[in-house]
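Here the complex is missing one protein chain, while the rest keep their positions.
Right, subunit A next:
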Amino acid sequence: MKLALLLFFAAAAVCACTLLLLILRARERRLLAAAARAAYSDAPDGIGISVLCSGVTDPAQLENLLSSEYSRYEVVAVFDSRRQTAEFRALAARYRMIRVEWAPTGELEVAGVRALGRSRKRCFRRLVLVDRAFDGAAGDFDAAAAVATYDYLLPVGAGQYLVPGAVERLVAELGSEPPGTLDLVRSHLGEPAVLLSREALIAAGGFGMRPLREIPRGRRRTLWEPLLAPPEAGRHVPRRWLLLPALSLAVAFGLSVAAGWWTAAAAVVTAALVWTAAACASRAVSGTARSGLRRFIPIRRVFRYY
């Protein structure tokens, strides 16, 4: 029993340290890419990214998604004008949408599209609005992919905000390899993000067909840094609240060592190591050490796309 517990603690400690190392390496890459500036001023090799939105009704989130300065970038938002009439009208007025023709391209099976609109070129040229009867997020994403212009697609749901520089970071990752060699770039940190190549999606038959499973490992890339994040409001934990569990861990460790309960001591010190590694990773990712596991690894959501 004790040996099994020891192995479990050791595995947990090794996992925490490995994750920390991966995140620290990714931080160095991110800093280098941010300093390189190439992706900020150009669209290297014509790499373009289309953000596909389903269920995004918050104007602040849409503003955030549209805020990227990258040149070959667009946001395709899918709305159901009958269910979300007020939001749809407000959006169409805010961005002065021009209604254009919707003709299915035949690449993906898309049903229920009522209208298609593009924002006026001189006003705001990167928003495409699809009016479609809602029948699930996968159908919305397929409809958005059918009208997307660019070769890489980033599906985004409600409450997922772009981290500053995320689009440029994705472009830098795609641009560092020969064209067409990457089909999937994903990140598990923050809100899980999946950037898919259009061809991989069409080969799989759409978002409803679990497209990620078909992509060979050699054409995938994992970034250990957040690309999408939940909104900041209401998530700050005062630092003094963290003192109590930290003190409890220290006291429990001291007592168990003094009493010679080494299994308990190993459990407590493993918990402390995992927490400290999470705080270090949090500092490396976001620049603050306050959060711990909850903020940057929402485990429940990680497997949503798989």
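The rule we apply is simple: contacts are C-beta pairs under 8 Å (C-beta built on N, C-alpha and C of every residue); 3 or more make two chains touch, one makes a residue touch a chain; residues count from 1.
Here, contacts and distances are computed from a predicted model.
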UniProt name of the unshown chain, from "BFD-like [2Fe-2S] binding domain-containing protein", "Universal stress protein", "HEAT repeat-containing protein" or "Putative aldouronate transport system permease protein"? "HEAT repeat-containing protein"
Residue among A:L116, A:V167, A:L196 or A:A252 that touches the chain left out of view: A:L116
Among A:V163, A:L184 or A:A265, which residue is in contact with the omitted chain in the full complex? A:A265
Tell me which residue among A:V147, A:L195, A:A252 or A:V285 touches the hidden chain in the full complex. A:V147
Spell out, residue by residue, where the missing chain touches subunit A. 2-3, 6, 9-10, 13, 17, 20, 25, 28-29, 31-32, 35-39, 41-42, 44-47, 98-107, 116, 118, 147, 149-151, 171-172, 174-179, 198-199, 253, 257, 262-263, 265-266, 269-270, 272-273, 276-277, 279-280, 283, 287, 289
